[in-house]
Each structure stands twice: as C-alpha cells, then as structure tokens.
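For this depiction, one protein chain was excluded, whereas all remaining protein chains were kept in their positions.
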Amino acid sequence: MEEPDVSQPGVTKKFMYVNRRAPYGTVYALESLEVVLIGAAFDQDVSLAFLDDGVFQIVKGQDTAGIGMKNFSPTYRALGDYEVTKLYVEKESLETRGLSEDDLLEITYEDEDDDWAEKPSIHVVKRDEMTQLMAQQDVILSF
Amino acid sequence: MLHTINKSPFETSTFASCLGHAAAGDAVLLIEDGVYAAIADTEPGKQIKAKNGTVSFYVLGPDVAARGLTNGSLAEGIQVVDYAGFVDLVAEHEVAQAWL
Partner (left out) sequence: MEQLVKFSVVVNEGPYTHQASDSAYQFTKAALEKGHEIYRVFFYHDGVNNGTRLTVPPQDERNIQVNWTELAEQHELDLVVCVAAAQRRGVLDKSEADRLGKDADNIAPGFRISGLGQLIDAGIASDRLVTFGD
C-alpha cells in the first residue's frame, strides 16, 4: 500500500467508520478496511461501528476458497496492531440476524497503559448507545 | 447531526435504520431515491409525521420533482430544500452522516 501523507500535526479528531454492509457481495467492506488501515497512521481517535449487515463482516469461520476471493476477515484481528481498538457492534443488528457475540471473531489488543494486558476490542452495544457514540464523532465515514 | 438517506424505504432498511439512530435535535435529509420515504399516507411517511418535531425532516426538491412527486403529496411537516439548502443544512450541523 502507498505511503500515507500524514499532515495536520496536532489535530486529533474523532473518526468513526460506519460499516453497514456484508462482505464479498460488494467491495465496500474490504475497501473500508483499507481506509481504516491507512487512516491508522494519522493518530486520530478512531472507532469502528458495525450495524445492520455490517455485523456479517466480523463473523468467524469465513472460508472464501470456493468463491475465488481473498478472505480478509483475519485483517480485523490485526487491527489492534494498528492501534485500532474500539469496535462497536450493535446488539439489535446481531439479534435480528440470528447472531450473538459468540459468532464473532475474537478481536483483541494489548493495552500499553495496563502492562500490555490483552483486552477485547469488540464491544456489543445497544442501539441507543450506538446513537450516542455516533453523536460524539467529528467525522463519520460511511461506505 | 445531519443524516442523509438516498435509498427508497420500500427497497432497503436504510430509512428504518437511520430513524432508529437519529437523536433528538438531529436533521434528516432525503435525497435521490430516499425521497420516496416522504410520500404522505405511506408507512414511512407516517413515521416522518410522528417523529417530526423531535427530528427535523427535509427533502431535496430537485429529486422530488425528477420522480414525478409533488410537494403537496409529501408527509406533513417535511421541508423542501434545493441544493443550496442542502449546503446550508450541512453547514449548520457539525457532522453529516450518509446512510447508504
């Protein structure tokens, strides 16, 4: 991937990437993840929201061998290495789709402020909490 | 926050999802096929009427006209804006969130 042009030193904004679409059927999930990875170099306050069909992006057990496409779900597990540690998943969206937190990838990060303790990046939140989180953002990127 | 919706509520759940995440004081602007949600006496039209006041509803006039709808056929309380009004709405709200 190309070298990001890291400009605007000193400015920290709250960026939220809102994921509302399933993977593979369209390219949006994959190319959104590419934005997240590049964006990580900018030292902003980043979070990811998964709601509606976006929750399908992070279900475990994805196997794309039969469709000739790259399985990019392991990349979500690497987000902690990019200091992207806040993944909010909407409870209602999971339930509507017959899913629970147990169906999701195990995504963790090592907390440098807590002796590198391994902590979960995924937080299942109710819709009204998701609404509040959205309201706190400076920039919302939806794809 | 300004929410924009560009999908027909009769085709996708985008409208419903957006309304489920619109907080009091937010604005919702319907553009492109999103304007179909504004038709009065439909289920989405009734939801707009019911939620109007808590949330402000707007519809992009050029998209309404293009689709053969008239301003008179729209849900009560929804305000019609042109592209300049769209620009004003984005400027007036700190964040714009596109529901695609």
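Letters A and B mark the chains in the order given here, with residues in each chain numbered from 1 onward.
Methods note: a contact is a pair of C-beta atoms (placed from the backbone, for glycine too) under 8 Å apart; a residue touches a chain by one contact, two chains touch by 3 or more.
All of these numbers come straight from a predicted model, not from anything done at the bench.
One of A:A41, A:A78 or A:A117 touches the chain omitted from the figure, and that residue is A:A41.
The chain omitted from view is touched by exactly one of A:A22, A:V59, A:L99 or A:V139, namely A:V139. Of the listed positions A:Y28, A:F50, A:Y88 or A:Y109, the one in contact with the omitted chain in the full complex is A:Y28.
Interface residues of chain A facing the missing partner chain: 1-8, 11, 13, 15, 27-28, 31, 34-35, 38-39, 41-42, 44, 139-143.
Touch with the hidden chain on the side of chain B covers residues 4, 6, 31-33, 62, 82-84, 86-88, 90-91, 95-96, 98, 100.
Operating definition for what follows: only the chains that are shown with their structure count from here on.
Chain A and chain B have Cα centroids lying 28 Å from one another. Residues of chain A that touch chain B in their complex: 18, 20, 51-52, 92, 127, 130-132, 134-135, 137-140, 142-143.
Against chain A, the residues of chain B that register as touching in their complex are 1, 13-14, 17, 20-23, 94-100.
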